[in-house]
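First the structure, then my questions, so here it is.
Apart from one protein chain that is not included, each protein chain of the complex appears where it belongs.
Right, chain A next:
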Amino acid sequence: MSPELEKCPRSLLVCEKSNFLNEKSRHDFHVSKHNFNYKISVLMPECGMLPANISTVINSFSHYYLVRALPVHELLEETFLESLVKKGHFYALSYNTKIDEDNSIALLSSGQLILSLDKDTYEQLGLEGRPSLYNHGKAMRLVVTLDLTDKSLSPGSKRYQRVLSSLKDRLPLRYDFFFTKYNTGADEEKTLNKLLSQYSYEEHKPAVSHQTLKEIPCPTLYPSDIQGKTLSCDPHHFLEWLGAVNLDISCENAADSFLSTYVCPEPQSSVSQALLCTVTGFISPENVFALLKELRQYFDEPRFTPWVSLTVHGFMDSPVSWGATEHRFLKGGENFYNFVCFKNQDYWLHMATGAQDGCPP
């Protein structure tokens, strides 16, 4: 391998091709496993206005809360555990904590509490964990995983007492948290509100923005050729172009432009207009799944374009990417996935992660 390539941190791209109607299709599994989503962008070529069903779904995305200075032991509190954590569909992520510098806490919908701690915090806290998979030699970062749904951590057991006393008395950790939940009942609302009322919090709605792009070249994609050998373009180039479109980078590769040499990958065709819709916030996977369902229905009527794409980005500083797979930040903390939906309900799924990440499922 050439020396330049060795210096570059690696990135992983997993491409999957299947059909939504296929019963063995794992699109719901992949979507539900990716717990923390930051940004969703939908690109619809040959479309001027956002279809009504899609905009309804986007507007009905659940709200998320930003709680300031919440002690971590509150997540272990008994009523909170019973009503919110054990029922699932509740997500929490510590805000403004860099994964490579500070301690980072995440609560998954499966009931697992992940604490990604630096060495000093781990030594003082007193909970058993294992070293991070991406340490080089000296164990600078350690991960403590607590399964809150496990019997050994049920309130009243010795282990629960120890965990609670560690987080409460020995080393009280407080962080700002993002909370979001999906479709929970009145009891859960009450418990959550009771907890939130003790601390200062803000409620947010995911921010939506639209943009109509005119006269842009678009790559042609055929569902059967995911690898980009003959009919479609290469997935790396396609994703690169998609990112350029999202960021409004010109892909003309004009001779006098030194800023960008990005080009639309071949084979391409020119479209008169394309719609780019972006939703930003702390979005739960269930919302993403609802949006995906609506997007599939876009092709119920005849459309000009053969494909639409949905990109979901994860948080750079989240301690996990898919499920409980560890995620770290080397030179970039990307963990995203991209659906390309075709007319005949075929889809492509690209899942990409950065250097210090496990392979996506």
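Everything below uses one rule, namely that contacts are C-beta pairs under 8 Å (C-beta built on N, C-alpha and C of every residue); 3 or more make two chains touch, one makes a residue touch a chain; residues count from 1.
One rule holds in what follows: contacts and distances are computed from a predicted model.
Enquirer: Leaving aside the chains you can see, what is the UniProt protein name of the one that's missing? Options: "SNARE Sec20", "ER membrane protein complex subunit 2", "BPL/LPL catalytic domain-containing protein" or "Ribonuclease P protein subunit p29".
Expert: Going by its UniProt entry, the chain not pictured is "Ribonuclease P protein subunit p29".
Enquirer: For the chain not shown, which residue from A:127, A:242 or A:349 touches it across the whole complex?
Expert: That would be A:127, which touches the missing chain.
Enquirer: In the complete assembly, which of A:166, A:191, A:321 or A:338 touches the absent chain?
Expert: Result: among the candidates, A:166 touches the missing chain.
Enquirer: Since one chain has been left out of the picture, which residues of chain A touch it in the full complex?
Expert: Its contact residues with the unshown chain are 119-120, 122-129, 162, 165-166, 170.
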